[in-house]
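Comments concern the structure below.
Missing here is one protein chain; the remaining ones are kept as they sit in the complex.
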Amino acid sequence: MRPVYLIGAGQTPVAEHWDRSLEQLAGAALQAALDDAGQPPIQALYVANALGGLLNKQAQLGAHLVAALRLGAIEGYHIEAAGASGGAALHQAFMAVSSGVYQCVAVVGVEKVTDVLENELNAALATGLDATAEADQGLTLTAGWALLQQRYSYEHDYTASSFAPWPVTAHANALHNPNALYRFPLNPGKVAGAPAVATPIGLLDSSTVADGAAALIIAAAPQVEGENTRTAIRVAGSSLASVPLALGARPDPLWLDAVARSTIAALAEAQLDADAVNVAELSDQHGIVAALSLEASGFAPRGMAPRLAADGAYAKGGSLSLATAGGCKARGDTVGALGIYQIVELAAQLWGEAGSLQVPGVRVALAQCLGGLGATAATHVLVKE
Amino acid sequence: MELAKHWRLKGARYRLEGARDRRTNTITFPPPHFSGPDDELVILSGRGEIWSWSAVENGLDAWGGRYLVALVKLVEGPLVTAQLTDVDPDAVHIGQPVEMVTRKLRDLGEDGLLVYGYKFRPLLE
Partner (left out) sequence: MAITRSDTGIVGYGAYIPRFRIADSEIARVWAGGGSGPVEGKAVAGTDEDTITMAIEAGRNALRRAQLDGAQLGTVWIGSESHPYAVKPSGTLVAEALGCRPTVHAADWEFACKAGTEALTAGMGMVSSGLVEYALAVGADTAQGRPGDALEYTAAAGAAAMIIGSSAKALATIDATVSYVTDTPDFFRRADRPYPVHGNRFTGEPAYFHHIEAAATELLHEIGAEPGDFRYLVLHQPNAKFPQVAAKQLGFRPEQVAPGLLAPRIGNTYSAAALLGLCATLDITEVGERIMLVSYGSGAGADAYALTATEHLGQARDRAPRTSVYLAREQSVDYATYARMRGKYNLG
């Protein structure tokens, strides 16, 4: 196993890209990442995409994007793990480079959701659930998290407004992110007053799924020869874990065990403790997702995440800065591309290139994305060398 | 239209057929995709209580309008995702005793199959 480095990153804004196709979005993000890295030759393309087969009626995205993006005779792979597709694809790239098979590869996460109407999109998102045990019963992704929030609030004595700090922080952080879907502030009162999506989760504690692509260049050397202007970022830990898709099949549904195992493994690989992490990007489509992830990751004791959030622990300047570019709620949720957006944003923090989003003194960053209701969890630890 | 799929699932959907491991006495529902050497078929009682629930306001068109989903803890142990029926949201609470009823789960359209299966409602008496 040899060290693996992130040498380039690029993204498109998260938006309703009516005028751009899946291919065009992926191409723009990849070009930006290649430019950022100094145009190194790449040997393979890992495509993270969750819904292309359902929404764009296009499978084989590996081969398809290698050709569409004119990448020549390189290998192309399509990795799907619902909302964890990005982290899963990066994990594949990490292993390929770490093992010595490849010197330099690209990972592109892309999701193009606005070519279909909302009902088709929601049905596609529900495929991240257990099809027969859950989706056939009428469960949706948001309803699944709502079941967990309802129970969690019952056990730990919270209300729906206890989860407002996450969307409020996300929107505050996204104000100056030009790539964010939403750049307006939220206050707790607004969040509480929003109509319900699936009780107790309201509309303003629910992220919006939108179009976008983000790309990374992963290499065995810290930079391309001749380019030596930036601090190296090492992918110090990379891990993926899974549990049964159906909530009912888990012994303790409020404990996201895939999150716990992938975080422990990624931090162990990086030889770091949880408290070494300065900034983190989590799956935070709803406050409850972030709360359960923080607890399973070891950043908060069980039942305590909303109390810590209320005290500002996860806002900029808190003990762990979350969603520095807006998270799923304000940057927007790009599903299969989410895990790659997270790395692009954290890389900017580590390189010190985050501009007005910059958190001072960032050395260790953690990215974590979930598939379905946390059935897949992919966790990456990035370290500034 | 997934005719064969719905047909394969009828044992669990119509009469709560689950699996019991004879060694550990653990009951699994819905039944596992692969049964172990010690698994035997067991029909569950359909009695349980609400472990958690949600009123889904943005459900898929296929279900039409608002509906309630729940995780129901069956008396035999399994935690089951299912809709609640014959009850309004303001009358639902965690810990509420419920019983299984067989209802229409989905109507796959004028020329489509009617899919039937389990839902739960507050205990009648």
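As written, the chain order gives the labels A and B, with residue 1 at the start of each chain.
Here is the rule we use: a residue touches a chain if its C-beta (ideal position, glycine included) is under 8 Å from a C-beta of that chain, and two chains touch if they have at least 3 such contacts.
Note that the coordinates shown come from a computational prediction; the quantities given were computed from them, not determined experimentally.
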Contacts of the hidden chain among displayed chains: B
Subunit B, residues in touch with the chain not shown (by the definition above): 10, 14-15, 43, 64, 83, 85-86, 88, 101-105, 114, 116, 119, 124-125
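Here is the rule we go by: only the chains that are shown with their structure count from here on.
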Cα-centroid distance, subunit A relative to subunit B, in whole angstrom: 32
Complex interface listing, subunit A residues touching subunit B: 119, 122-123, 126, 132-134, 136-140, 142-143, 146-148, 150-151, 154, 195-201, 246-248, 253
In the complex, subunit B residues that touch subunit A: 5, 9, 30, 51-63, 67, 69-71, 78-83, 89, 94, 105-106, 115, 117
